[in-house]
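A single protein chain has been removed from this complex, and every other one stays in its place.
Presenting chain A:
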Amino acid sequence: MLQKPRSRGRSSAQAEKDRDGSRDKDARAPRGGVADEAPSTSRGPGGSQEALGTSSQGARRAQAAPTVGPRTQKQLELKVAELVQFLLIKDQRKIPIKRTDILKHVIGDYKDIFPDLLKLASERLQYVFGYKLVELEPKSNTYILINTLEPVEEDAEVRGDQGTPTTGLLMIVLGLIFMKGNTIKETEVWDFLRRLGVYPTKKHLIFGDPKKLITEDFVRQRYLEYRRIPHTDPVDYEFQWGPRTNLETSKMKVLKFVAKVHNQDPKDWPAQYCEALADEEKRARPESSGPAPSS
């Protein structure tokens, strides 16, 4: 939301006066507008999202109490709402969310109850949206959202973005990596992709810049790990699955994809099939079923 030009949190008294003044002029209630009680949360000045400031859309109340002390039910509710929105927006861009960012941009003075807020937000995300909040790797203090609803092919027809790349370039690369023993050299990747008309140096009709996608975007989104192989000349890199891939899909799913592409059965690759089975068993065991957000 844009910030109102005059009222920053500091001069909330003045801001209140302005708001009340304008409200009287607008005696006919706006259709579908928020009732008078739209609250705002307290926010320190430190956030980088200063563009929004602390002004609210119609709050009559000044900022909430700055430090410790009892907080109202409404304040807590709003804080959880903010946290939920923050997590959704960050995850939509597939950026793993750092705990430090959460504390800085959302939690602020509510730091003392951060674990509770996170737990509540996590519950709402699950119940309302079907997303599960998980830690990318144990003790990493970064989080992503996992979709508990299975993506369906027809979703692609009704969505407004490209969604998680369940088919397409990423899946192909993930498949390549797995079939080649969980690690593959970059040169091998391009050797393969060239056969599909995808080149590192040429713009692609659907994928745009494949090199950037594979070596930067997918890596940043943690679907892939991209490491330099030492002592190679010319320099070569290797790819492995990133932590997000293990959370969002599985060896068995990727194997099934590869099999489907070849019009064969997953069992036609016995080594990979065994590996995938072992992975499935590991996932089924309760300890490995995704850690809850740790405090």
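As a working rule, a contact is a pair of C-beta atoms (placed from the backbone, for glycine too) under 8 Å apart; a residue touches a chain by one contact, two chains touch by 3 or more; residues count from 1.
Following the convention adopted for this analysis, contacts and distances are computed from a predicted model.
Taking the options "Non-structural maintenance of chromosomes element 1 homolog", "Calcium and integrin-binding family member 2", "Cullin family profile domain-containing protein" or "DELLA protein" in turn, only "Non-structural maintenance of chromosomes element 1 homolog" matches the UniProt protein name of the chain that is not displayed.
Panel shows chain A; residues 1-2, 4-5, 19, 21-23, 25-26, 28-35, 37-41, 43, 47, 49-52, 54-58, 77-78, 80-82, 84-86, 88-90, 92, 105-106, 124, 127-131, 147, 149, 152, 154-163, 206 of it touch the chain omitted from the view.
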